[in-house]
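Note that this complex is displayed minus one protein chain, with the remaining chains in position.
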Amino acid sequence: MAYNPDKPMEDRITDIGPPHFEQFYPQVIKDNKGKWLYHEMIQPGVMVHVSESGAECYTVRVGAARLISIELIREMCDIADAHADGCMRFTTRNNLEYMLDSKDKVQPLLDDLASRGNKFPVGGTGACISNCVHTQGWIHCHTPATDASGVVKACMDELFDYFTTMTLPAKVKLALACCLNMCGAVHCSDIAILGVHRKPPMIDHDAISGLCELPLAIASCPLGAVKPAKATNAAGEEIKSVQVNADRCMFCGNCYTMCPAMPLADPDGDGIAILVGGKVSNTRSNPTFSKMVIPFLPNTPPRWPETVDAIKNIVEVYAKDANQYERIGEWCERIGWEMFFEKTGIPFTIKSIDDYRLAYDTWRTTTNFKFTSHVK
Amino acid sequence: MAYNPDKPMEDRITDIGPPHFEQFYPQVIKDNKGKWLYHEMIQPGVMVHVSESGAECYTVRVGAARLISIELIREMCDIADAHADGCMRFTTRNNLEYMLDSKDKVQPLLDDLASRGNKFPVGGTGACISNCVHTQGWIHCHTPATDASGVVKACMDELFDYFTTMTLPAKVKLALACCLNMCGAVHCSDIAILGVHRKPPMIDHDAISGLCELPLAIASCPLGAVKPAKATNAAGEEIKSVQVNADRCMFCGNCYTMCPAMPLADPDGDGIAILVGGKVSNTRSNPTFSKMVIPFLPNTPPRWPETVDAIKNIVEVYAKDANQYERIGEWCERIGWEMFFEKTGIPFTIKSIDDYRLAYDTWRTTTNFKFTSHVK
Amino acid sequence: MPKHDTPLLDELESGPWPSFVTDIKRQAEQSPECWDILGQLELSFVDKITHWKHGGIVGVFGYGGGIVGRYSDKPKEFPGVAHFHTVRLNQPSSKFYNSAKLRAICDLWEKYGSGMTNMHGSTGDLVLLGTTTANLEPLFYDLTHDLNQDLGGSGSNLRTPACCLGTARCEYSCYDTASLCHHLTMHYQDEIHRPAFPYKFKFKMSGCPNDCVASIARSDFSVIGTWRDDIRINQAEVAKYISGENKPNGGAKTDATAFDMEKDVLALCPTGCMRMKGDELQIDNKNCTRCMHCLNMMPKACRPGLVKGASILCGAKAPILDGAQMATLTIPFIEINPDNDYEEIIEVIESIWDWWMEVGKNRERVGETIQRVGLPTFIKVLGLDPIPQHVKIPRENPYVFWTSEEVPGGFDRDVREFRAKHAQ
Partner (left out) sequence: MPKHDTPLLDELESGPWPSFVTDIKRQAEQSPECWDILGQLELSFVDKITHWKHGGIVGVFGYGGGIVGRYSDKPKEFPGVAHFHTVRLNQPSSKFYNSAKLRAICDLWEKYGSGMTNMHGSTGDLVLLGTTTANLEPLFYDLTHDLNQDLGGSGSNLRTPACCLGTARCEYSCYDTASLCHHLTMHYQDEIHRPAFPYKFKFKMSGCPNDCVASIARSDFSVIGTWRDDIRINQAEVAKYISGENKPNGGAKTDATAFDMEKDVLALCPTGCMRMKGDELQIDNKNCTRCMHCLNMMPKACRPGLVKGASILCGAKAPILDGAQMATLTIPFIEINPDNDYEEIIEVIESIWDWWMEVGKNRERVGETIQRVGLPTFIKVLGLDPIPQHVKIPRENPYVFWTSEEVPGGFDRDVREFRAKHAQ
């Protein structure tokens, strides 16, 4: 029985939700759920969880591109069948995890994975750089200011040793979002790669009439830069349209989201901003937002060398300078942001000074500062 | 030669500024200015500054009401002549200071001061409660929500022992401002006593026409609660006036400052709010604003017992609980504000939750909190 | 064989990290439209700009979400991706699968789509990337009938809830995140599939304050496990950390210097509520904020207490438009009770929705609504007592609102009476 276009509503099934998770649990998880006592990393990418019952669950974590084919998924299934009773899961950072009920099964799995070229790198645990959370970019979205998968591949290639080792001061969480919508929720990452536009939207007077509700387009701008205006379209008709006050635009793209006739993407205008020092966990210090330290780097496919170098530099300086168990943001707070710029050699620009809402709270209202080369 | 009303401009002198300070320096200050090596408190209210030259300057600090008569000033002068070569100064907290060039002169001065009743209390140094900075109140201003001198007298009487001793964890800076204009700059005090209105302005339609520029009155309201309106005055004429949207009013009084026909003071509406934990110094921690912990206490002349008790309670809990050298605000930050309310027993009210601008930054955006009796 | 030259993309086939380019090429052998994916992406690499049109509204009948429409702006050059819609499958909680299920999904997608996926989307869905409008209904039919599973959310509705591992494989978890996540997902199928909200709304659940699903940063309704009694300390294991027998931080740092209780734990405890009395570790629990650091450093020695539950935080979101918001602590501690179908949680959710659906503006996230009306109003709406835990600090400005009822004599006064006492 299959879908019948003539009777679309015939025995239609809806609202059944996702499959229940439990059916996919490996036996050792079923048996020990809620009984776990502690965990330990055996080696990068491999950890054991030990249950009150004495049972052990060995987890092998495998890096994945996130943008993956069903062929690759099938291969993942083959591996699961061969080593893990067909069970597996994906992490919140898009890594693949196999869970084994005995230590003996670990090495064979590792060997198998290793035998398959660079498709299944093991790592991403502990004081490492795990997988880079990211979004669609040029592969699927309409508003990106940069690509996602390409940039991430370029970065992870360069940072690969940090994925397979656990020698950083603490976890470093990398994320990319290809526009200010920040689908990657990069706004609280140790290092955030953010696609940014830098040119105000164009107005397509030939298309706007059918396409956009002008009041919504006008209301969409947080800075009131979009105003009603008359214009003449290709057909020579005078139409109701909008205009943009470029001086007030900060390129958030919200108008384009609301009105397809206001594209702002541009080969030279678009690029990448780097934000650092965010964290999500409540561990030690409170969750914090990432701060913009590099306002713009150009889009340079296929390997975005400027972006890769900038990130590598930050990671290396942090690795050398921070205390152990100290996240990047905690390190910056301790040494002071002036020292972050001093030590990384990243030029401080006026773009890093907040001038949006709540900005005053970010100004330095004390005489407590350190003398760096910035102070003439 | 005196002022001649018929020739007001005759040999008029202007713009000569204040007398030069140097002529008033005691000799020991003249000689050692810029050479001071260190200071030490000899006893509460008495300290010595020692110069590179070996010279010593003994300072005796005397509390004053600030609102003082020329008779009292003359008496201060007599004392200065008798003990301090006629020199004296006033501190930034309105205390009087005599400076002596030798230790032998200290005791005679102290004895003299002590012999004059309660007019010249010695103290206000070190880990104490020094003089309470304050403003005009009912003695001279037009916008107060409480009195100044009366409240301060009541508080200082009760806190007097803290003025004459140095046993608090650290300095406690007390300040009073009789309205939100905060002339006392109480907004960064360890403990701030703030006069607050709680009733929206009345509109005196009989007076407004001559008295106020309506556009200024309307523009004066930060919350746009003042709107143009027609009204009928006593003479029965319809006039241009304003009206106030009471729901939007937070009683700042700015409209009254701009328009005398909008009085808001009221015997029952007015009273005192208590703010704590502010500091000005950059010492250890950055300067910080005081936080509102008690939104309202009634005006109860002549001795404002509710206010006095509230302050005494805060000081006593702080004295018992804080680490040494820790200011009130530093203590609150360390133990957490929930603990401040727990330990002081001050009821937490919704008024202490910010709902003005920048309010979001004050919300708790972490799971890090302590379980106090507040959590049911 | 390749349909387009992709010299730039080809450069991404080298390097140690798995190459999505190599992967797409491999898939292309089966699903030729993948050549056009590569072709168009190569063009974007050359042009440094996307070649997708502004999304179009497509979907399956009766649902307002689950599909994101997408069309190429170069359909002639790349017919294989002229239509390239996304299908969001609601993932199983914590993203556990077995090979049978994944193979079934692969077969389904081989039949109806490009063969490319995102495992997983940022919200949590299993994302199938690229199909045509015509394929949507048949795909949905097979999905529900043969795979018996369903779509996830998109649009102004409840988005697909997501959670961390929780008790399934984590010793820190203070409640069963997967069960709560699944229950709410099932309970709110209608809200997921049929947009009725001012804007999107997201649930995320983490089992402890480490917050491995980043709920505090990106969910309108964040449920984070915690406990309210004392941390369980195993002094014998404490000794083993000190002796070096136990690896600090669960061995998460291979080059960690020898464990130093003072430096690595006590000094980093944000509240300073820990101390060693001789070789006994003591925690002044009433001053502990359950930040997890000591548990993370000594998983064998420190465990959450026994009186477990969760904190509820509301209103996190990305920066568009007023700047990003972290979730705000709304209910410090709530019981997580499967036996009454999480009644307490449901109650909170629905009082938030009832209010937000009434006062929320179009495209206004609940966090933005809270900002607009103020936290005090939100607290009142939920019928909660205002408590200091709601704020980092009490207000610094003196601008307090009072109502006429709160003030003796009320607001109404006669200015002429006033003038009688106070000459103008």
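Every chain is named by a letter (A, B and C) in the order it is written, and numbering of its residues begins at 1.
The rule is short, and it goes like this: contacts are C-beta pairs under 8 Å (C-beta built on N, C-alpha and C of every residue); 3 or more make two chains touch, one makes a residue touch a chain.
Fair warning: this is a prediction, and the values are worked out from it, not measured in the lab.
Q: Where does the absent chain touch, in terms of which shown chains it meets?
A: Over the full assembly, the chain not pictured touches A, B, C.
Q: Given the contact definition stated above, which residue among B:181, B:243 or B:349 touches the chain not shown here?
A: In the complete complex, the chain left out is touched by residue B:181.
Q: Using the document's definition of touch, tell me which of B:107, B:232, B:245 or B:282 contacts the absent chain.
A: B:282
Q: For the chain not shown, which residue from B:63, B:200, B:277 or B:329 touches it across the whole complex?
A: Only one of B:63, B:200, B:277 or B:329 touches the chain omitted from view, namely B:63.
Q: Hey, which chain A residues sit against the chain that's not shown?
A: 180, 182, 187, 194, 196, 198-200, 202-207, 211, 234, 246, 249-252, 260-261, 263, 266, 268-269, 273, 275, 289-293, 295-296, 334-341, 348-357, 359-372, 374-376
Q: In the full complex, which bits of chain C touch the chain not displayed? Write them out.
A: 47, 49, 51, 53, 73-75, 319, 323-324, 396-399, 421-424
The rule is simple: only the chains that are shown with their structure count from here on.
Q: Quick one: which pair of chains has the most contacts?
A: Counting C-beta pairs in contact for each chain pair, the top pair is A-C.
Q: Would you mind pulling out the distance in Å between where the CA atoms of chain B average out and where those of chain C do?
A: 47
Q: Roughly how far is chain A from chain C, going centre to centre by Cα mean, in whole Å?
A: That gives a centre separation of 13 Å.
Q: I'd like the Å distance between the centres of chain A and chain B, where a centre is the mean of that chain's Cα atoms.
A: It comes to 50 Å between the two C-alpha centres.
Q: What are the residue numbers in chain B that touch two or more other chains?
A: Residue numbers touching two or more other chains: 360-361, 365-368.
Q: Using the touch rule from the top of the page, what residues of chain C touch 2 or more other chains?
A: In chain C, 209, 211, 216, 224, 270, 291, 326 touch at least two other chains.
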